[in-house]
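Here's a structure for you.
One protein chain is absent from this view; the other protein chains keep their places.
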Amino acid sequence: MKRIGFVLAMVGVCAVTLLGSAQAADKEPYRIGALFAVTGPASFLGEPERNTAEMVKDMINASGGINGHPIELFVYDTEANATKTVVAAKKLINRDRVLAIIGPSTSGTSMAVVPIVNKAEVPMISCGASLKIGAPVEKRKWVFKVVPGDDLAVRLMYDYMKKQGIKKAAIMSVSTGYGISGRGQLNKLAPEYGIEIVADETYGPKESDLTAQLTKIRGTGADAIINWSIGPPQVVVTRNWKQLGIPIPLYQSYGFGSKRNIKLAGGAAEGVICPVSRIVIANRLPDEDPHSPVVKRYKALYEEKFKGEVSVFGGHAWDAMFQLAAALKAVGPDRARIRDYLETLQGFVGNNSIFNRSPTDHVGLGKDAYVMVVVKDGDWAILE
Amino acid sequence: MDSISLGSQVVQYIFTGLTVGAIYALVALGFNIIYNVTEVINFAQGEFVVWGGLILAVLAESLGIPLFFSFFISVGLVSLVGTVIYWTGIRPLRQPTILTMIMATIAISIILKGLAMFIWGKDPYAVQPFVEAPPVTLWGAYIQAQTFWVLGISVALVVALTLFYQHTLTGKAMRACADNPGAAGLVGISSGRMILFSFALSAALGAVGGAIITPITLMEYDRGAMLALKGFGAAILGGLGNFYGAVAAGFLLGLLESFATGFISSSYKDAIALIVLLGVLFARPQGLMGSSLQGDE
Amino acid sequence: MTMPLPEKNQTVTHIFLFALFVAVLPWVFGLSRATSYYTDVMVFVAIHSIIAAGLSLLLGYAGQISLGQAAFYGVGAYASGILTTRLGLSPWVGIMAGMALAAGLAYGVGLPALRLKGHYLAMATLGFGMIVYIVFNEFIGLTGGPSGFGEIPPIHFFGMEISSTLGFYYLVWTFALVVLWISLNIVHSRPGRALRAIHDSEKAAAGVGIDITRAKVQIFVVSGVFGALAGSLYAHFVTFINPPPFDIFFSIKVLMMVVIGGIGSIWGAYLGAALLTFLPEWLAFLEDFDVLAYGIILLAIVMFSPDGLVGLGSRVMGRIRNIKY
């Protein structure tokens, strides 16, 4: 059944491509810029984002563009480096004359670009997670954000932990922007949930062994370990946790939400608890979940096209692209009006949340961006 | 609730330090092998480790070739990479000064990293432990089986290298270069062959490091630079060109990091290791590598 | 490398011509939309040139390697950023404070480190750079940690706020040209001659009464001050700082600028900074392969022109001259 659906969809896409390219060609393209960390230390963000943005562009162009205008997408690799990002942003604005910018991928590079887009008056939809990107609104007139803040994930996790009767938690985090942001929220919100932080360990993104940190934590009498990182260390910590036979549960950040991590951990991931984005558990989402159609569509398209597992991060680019497309469709190629549209966007259903923005909230995310899951039999199982 | 006695913690830190230190030691040895013949630090050394691990992952996990064979094929292939590097990147250098050779090795490391990204992508790869076995309990500490492989193979390599340098003709010739660095020069057929051989050997050593550590740590394309830096630190701490120094310094750095994590702060473990390293460097009497002006000849 | 002593007027003339070239460049770039953003790239070329000039003095003239220049760059950036945003001080105070702090650090580190030779010195400066980088990451209260901080105010010049790219372009190139002038002055004078002497023979240098340690530390301090100046300018241009631009890989990049440009030539440092800053822009069309191409180009330059772009240029000029006669 599914396969036939796919084939039909592909045939449809091809047909629309032929028609659309003929249709869209005669109108001036809409130029959109994108700044993604395709290579470098944050490529786990930038690569799926780039892939997704290109895919969405192709989809829109294949279906005849926006009001007949095709999208022209300019993607530059920031390597997660502020210097490169600044130059690339200037290039997008001055050379490519884009109507709006999607990205940058990381919080740091997003912050570096904020003053540039504000000055040039170019709307930007950042794919960084930090709360500072979207606030204070007075200083972020042209800046919007699609990624749920870490506070949402932390709150969901603490809520669950509280129900499990956990009183003392040990934090481990990677010493990058991703880890430090999560670590900050973990420390800040713990008292609200009556949780005491008994250890706060960090490690580098290329750490090869974390048994020393785990051993130190064992000596603190913690009830649970929370690891906030992305990439290889979160697999290493999972394996080390199993190897050391540590009897307390291991919680991970939403970055763990990839089947690949379960596979790399080679069985050690059984029992790991983490908040994940809906895209990770797309197949199990009930149909009544309002995100279900978006998430399932995105997952199907991405995995078909790129032959790899869809990631939560690519979903940010999906949301950003479609928000921009909606704006362009409604107001046309006018930067100021695109900004106004994005600022008052209501009821936009994205991968993680339903967006309801306002002049006082340039993020506009709901509180239910994540779902708690546990690894069971090599797959995710929804908790509660 | 979980707890662990101080003694068990110490044992755990020792084994963690030794495991990590073994890799530093192997990288440092690789530096020394090339340094002794050419007086050059090959900054692409870390990439050999990465390639060793990644090739092993492909052979053993994706192609399903038995681990034993995969291991040797991987080491052989990386050693070939080392040879190719010498032929294409080092030998064609005109008027090679130490600085241009270092620049060349940095450029080569960039190329190798770029190639690895192209071939394997950006995701990490895993390899199963050499032998599936439960962790060993030692005074309340848990030691994974692979750790013993890492330590055993590292020690075996050091012994083999020592025998090689003392008892084979090639080894003796390379040692002659080491005893009189510079005098052998960078020109001439025989020293050219020695350099070629040193690249192949140090690449093989790096590959072994990558192969034995990947089951513990995973491996991905951009890990090389950090490994090279740590290994460089070990090579310097041990005294450039000194094999036993490199091994001792590698283990020492690994232990320092793991104890600093355990008893001070994991945030500053690298800083602590570096401060110790700098302290040793600054306190080192001038005689060895210091100013020849004040030395006693 | 011959080092003729140019007459004073010759140096000044060269700098003046170069200044003219730099001054009209944005207008040339502005002619085509495709190159308009090159003005921004050129701002970074100027910033990179300043830090590379410092390393060129240290490495090309005194023969002392440093893999820790990014630390000074970061110290300048953070000093400027913290003093202006937290204490509301003038950016000029921030710049001066950054340079003073870098000078102190360079003195403190240089005194023990510069007694070391070759690879040992490389390791010591590398370690210094890594420690400073860890400080940037971990002293979160002061530096904002990995997340960094923003809203660093622009520089005011005689009451005029310099926040446009073009305005900053002229400001930063003024600094870069002054640094060029200072560096060339040092090279072509008594202290510069002493540095080159140390590079050639430490024995003979001591024999003619040159205080080797002092000379090395002095020039290390100068290189640190230049690095901090570059960092401060970076902070006020980008207005946001976080640690990655100041990591050890930037130190290695500065080293490559100096070597690729042509070691033992201040002009070479500027040329190298320009090439290594523009190269990624030119290679961007290769997308994920740009890293590979970048490495291959670097290797090719090292291979075919070990004395860098300056050497390549002078050989080409020589050949042209031969054809003429």
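Letters A, B and C mark the chains in the order given here, with residues in each chain numbered from 1 onward.
Note that in this section a residue touches a chain if its C-beta (ideal position, glycine included) is under 8 Å from a C-beta of that chain, and two chains touch if they have at least 3 such contacts.
The definition used in the following text is that contacts and distances are computed from a predicted model.
Asker: Looking at UniProt, which of "Hydrogenase expression/formation protein HypE", "ABC transporter ATP-binding protein", "Acyl-CoA dehydrogenase" or "Stage V sporulation protein AC" names the chain that isn't shown?
Answerer: The chain we cannot see is recorded in UniProt as "ABC transporter ATP-binding protein".
Asker: Using the document's definition of touch, tell me which of C:Ile65, C:Ala79, C:Val172 or C:Ala194 contacts the absent chain.
Answerer: Considering the complete complex, C:Ala194 is the one touching the chain left out.
Asker: I'm checking contacts with the chain that's been left out. Which of C:Val93, C:Leu166, C:Ile182 or C:Leu312 qualifies?
Answerer: Counting the whole complex, the residue in contact with the absent chain is C:Ile182.
Asker: Out of C:Val222, C:Leu275 or C:Met303, which touches the unshown chain?
Answerer: Of all options in C:Val222, C:Leu275 or C:Met303, contact with the hidden chain holds for C:Val222.
Asker: What does the interface between chain C and the hidden chain look like in terms of residue numbers?
Answerer: That gives, for chain C, the contact residues 1-5, 8, 182, 185-186, 189-194, 196-197, 199-201, 203-212, 218-219, 222.
To be clear about the criterion, only the chains that are shown with their structure count from here on.
Asker: So which chain is farthest from chain C, going by the mean of the CA atoms in each chain?
Answerer: Centroid comparison gives A as the farthest chain from chain C.
Asker: Which two chains have the most C-beta pairs in contact?
Answerer: Counting C-beta pairs in contact for each chain pair, the top pair is B-C.
Asker: Averaging only over C-alpha atoms, locate the centres of chain A and chain C and give their separation in whole Å.
Answerer: 37
Asker: Taking each chain's centre as the mean of its CA atoms, how far is chain B from chain C in angstrom?
Answerer: The mean C-alpha positions of chain B and chain C differ by 32 Å.
Asker: Give the residues of chain A touching no fewer than two other chains, as numbers and ranges.
Answerer: Counting only residues that touch two or more other chains, chain A contributes 39, 41, 175.
Asker: Residues of chain C that touch two or more other chains: which are they?
Answerer: Counting only residues that touch two or more other chains, chain C contributes 137-138, 288, 291.
Asker: Under the touch definition given earlier, write down the residues of chain B that touch chain C in their complex.
Answerer: 35, 41, 89, 92-100, 103-104, 106-111, 113-115, 117-118, 225, 229, 232-233, 236, 240, 267-268, 270-271, 274-275, 277-278, 281-282, 286, 289-293
Asker: Can you check the complex and tell me which residues of chain A touch chain C?
Answerer: Touching chain C: residues 38-39, 41, 76-77, 80-84, 86-87, 90-91, 93-95, 97, 107-108, 111-112, 114-115, 119, 130, 132, 139, 175-177, 179-181 of chain A.
Asker: Write out the stretch or stretches of chain C touching chain B in their complex.
Answerer: 65, 112-113, 115-120, 122-124, 126-128, 130-131, 134-135, 137-138, 202-203, 206, 212, 248-249, 252, 255-256, 259-260, 263, 288-289, 291-292, 294-296, 298-299, 302-304, 306
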